[in-house]
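Provided herewith is a single structure, encoded as structure tokens, for subsequent inquiry.
All protein chains but one are shown in place.
Let's look at chain A:
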Amino acid sequence: MARVVVDVMLKPEILDPQGQAVQRALPRLGFEGIADVRQGKRFELEVEGPVDDAALARIHQIAETFLANTVIEDFSVKVEVGEGADATAVKAES
């Protein structure tokens, strides 16, 4: 079964309070040198059948309508081909 990964990130101009909280905590915990942190979500979808254009289009639609709030978030769709293989990235506009 092939795995498709959807990464969802807040758009760059949108405030990310969680990322900021992590960034503020870093120096307190002794970790230096991190200028900025932004936090997002990763969805791993196990696809039944072949990951063809139709399946990707469907996943794109899932991401656009359900996984991401495209008013404030961007997403990208990546296909992971088998164990350990290089991921073929399919960038998706949102």
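A few comments on the model shown:
Quick note on the criterion: contacts are C-beta pairs under 8 Å (C-beta built on N, C-alpha and C of every residue); 3 or more make two chains touch, one makes a residue touch a chain; residues count from 1.
The rule is short, and it goes like this: contacts and distances are computed from a predicted model.
One chain of the complex is hidden; its UniProt record names it "Phosphoribosylformylglycinamidine synthase subunit PurL", one of "Nickel import system ATP-binding protein NikD", "Sugar ABC transporter permease", "Phosphoribosylformylglycinamidine synthase subunit PurL" or "Cbb3-type cytochrome c oxidase subunit I". Where chain A meets the chain that is not shown, the touching residues are 10-17, 20-21, 24, 69, 71-72.
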